[in-house]
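Take a look at the structure below.
Note that one protein chain of the assembly has been removed; the remaining protein chains are unaltered in position.
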Amino acid sequence: MRGAAPILLPVALLAIVPVLTASNAVLNFLVAALLMALVGQGWNLLGGYGGQYSFGHAAFFGTGAYATAILQVRYGVNAWLAFVAGTLAAALLGTIIGALCFRSGLKGSYFALITLAFAEVLRIVASVAPITGAGVGLLIRLDLRPEAFQFQSRAPFYWIVLALLAVSLAAVRMIESSRFGAWLIAVRENEDAASALGVDVMRIKIAAMTVSAAITGAGGCFYAQYFLFIDAGIAYGPWISVEALVAPIIGGIGTVLGPLYGALAVKTLGELTKLLAGDAPGLDLVVYGSLLIAVVAFAPRGIAGTLLDWRERLRGRRAIAATGERSHG
Amino acid sequence: MLSPDILFAAVLNGLLMGALYALVALGLTLIYGVLHIINFAHGALLAAAMFAAFFAHRLLGLDPYVAAVILTPAFFALGYALQRFLIGPAAHGEDRNYLLITLGLAVVIENALLFAFRADTRTIDLPYAFQVIEVGPALLAVPRVVALAVTMAVAFGLWLFMRWSDTGKAIRAVAREKLGAELSGIEVAHIYAITFGIGTACLAIAACLLIPTYYVNPRAGDAFVLIAFTIVVLGGMGSVTGALVGGLVVGVVESLCGLMLGESLGQVGIFAVFILTLLMRPTGLFGARA
Partner (left out) sequence: MAEPLLRIEQVCKRFGGLLAVDHASLAVETGRITALIGPNGAGKTTLFAMIAGFSRPSEGRIFYAGADITGSAPHLLARRGIARTFQIAQPFAGLSVEDNIAIGSYLSHRSRTDARAAAGRIAREVGLGDQLKRRAADLTLSALKRLELARALAIEPRLILLDEVLAGLNPSEIRDLVPLIRAIRTRGTTVLLIEHVMQAVMSLAEHVLVLAEGRVIAEGSPQAITANPRVIEAYLGHGAARRAGGGYDG
């Protein structure tokens, strides 16, 4: 994807939605989708570009959420500062977990397993620790002022999560065309070859994990502000770890816009299914899981990737027609 | 503080629980040893088996130990079909895909159970569920003792199968050297499917053994799967002995931690062991090189 246009266009289109409609249903739906895209973009950096599949990104989401909530509820910190602090806390956790895992050389299934374990440990601890409200959870006091990061209507929240997503899109786009990004992709493709070419594989992975955690953590902070209630199952539950990876994989793993396409597609299908089969818990995740399997089996490059493929193939056919022959190495 | 009697009881009960963990881990380690994949759907399949056992009792009046006779082959067939017709073909042979597909399967199964049966916790009431045997100062629940005995029998049976039967030898061949096995005429996809089927069959047996003293809900499998993973990592990926020994060890650790730290933190103890083992020796104490 060249240039900023591919990013600006969807963002601009999404930005005018609240101007066109005041429907809470539409805005709620889109906020959920954009949040999923944000959380998924974090995963995408580490998993799509870096090739390290985390099954426990809830650890970062939940840490952002709890940090934000605890700072406000227990220490009276300003909501906006708490937001920043929460994102940083998630990033720090990313560095720590990354350092532990990558120093030990964990990859592939082992890495997936251990990230799953970290998320579960945090969930259990959060469900019994007093500071997180244990089983009861944490409630952020209703205070509908912009200074307290709370708003009367949905629209400001919508624009904020869209802005966060836009920042994450820009960040990933910049990384993609930077040296760090090139090295990260090299690590994904072949670690040994990369280190033979001077790439400090471990540092690259840890750095990617830190940024990934920050992005997903910001999503957690936003969730806390938007819903004003979190508990261990919400913050650190498997549902968010699954959402984090489903969005980019279905939308196009390793592409800038993949998580956005994926989140929109998946959430839409989820809503449709609920309309048809009723809104019982578990249904949306059944849809997500099935889509995941289907995409991996039939369209592993996801929506964005498949679109790129078609465009390449069209170009390729035109090239062959023009030269009348295929060039060989 | 903690009397030797209480400790003794905790250790024994830990061993009994550990036997069930070992049975669950057995399937997991077998699948890893042969297919070289970590089956993230293991917990969900266990939950499905437990629901099956539950409804076998609720709707057909079948005692779980009797239901096991039907469910074991049924789940073997399910596992075989899943690997042969879904997981294998969809993965296109790539490790990363196996991760995602088994995870996807786990999500689908668990949430389908949630959607169908909701999150309520259910239990079965059986006349013998609360009978106990006295061993010294400890009182051991009869179903748990049965579970230990059956687990040992299954482990032994599997060992015999792997050692002496043609299929068992084929499985070992594929685990050791897939290409060579293929060239010798062994149909690898079939062997993979059989192995997966054995893994799920173990889950069916474990479910029937668990049901008398445990509860059923869609998330019940999760609690077990992480424990099973810990055992497999501790005991060595692909090592059957490791799964057995690891299962017993973990059972005792959980029991003692639960005694001293309370139920939830007992779980944390297991996770801590899990994480530490992965960080320091991912191939486990008994396992071959990863």
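Think of it as A and B in the order they're written, each chain with its own count starting at 1.
Just so it is clear, a residue touches a chain if its C-beta (ideal position, glycine included) is under 8 Å from a C-beta of that chain, and two chains touch if they have at least 3 such contacts.
As the structure is a prediction and not an experimental result, all values here were calculated from the model.
In the entire assembly, the chain absent from the figure touches the shown chains A. When the missing chain is restored to the complex, the residue among A:Gly76, A:Pro130 or A:Gly198 that touches it is A:Gly198.
Taking the complete complex into account, A:Asn190 is the one of A:Thr21, A:Ser153, A:Asn190 or A:Thr268 that touches the chain left out. Where chain A meets the omitted chain, the residues involved are 177-179, 182-183, 185-186, 189-190, 192-201, 327-329.
Throughout what follows, only the chains that are shown with their structure count from here on.
If you check the complex, the residues on chain A that touch chain B are 51, 53, 55, 100-101, 104, 106, 108-110, 112-114, 116-118, 120-121, 124-125, 127-128, 238, 242, 245, 249, 280-283, 285-286, 288-290, 292-293, 296-297, 300. Remark: chain B residues 37-38, 40, 86, 89-92, 95-101, 103-108, 110-115, 118-119, 218, 222, 226, 229, 233, 264-265, 267-268, 271-272, 274-275, 278-280, 282, 290 touch chain A in the complex.
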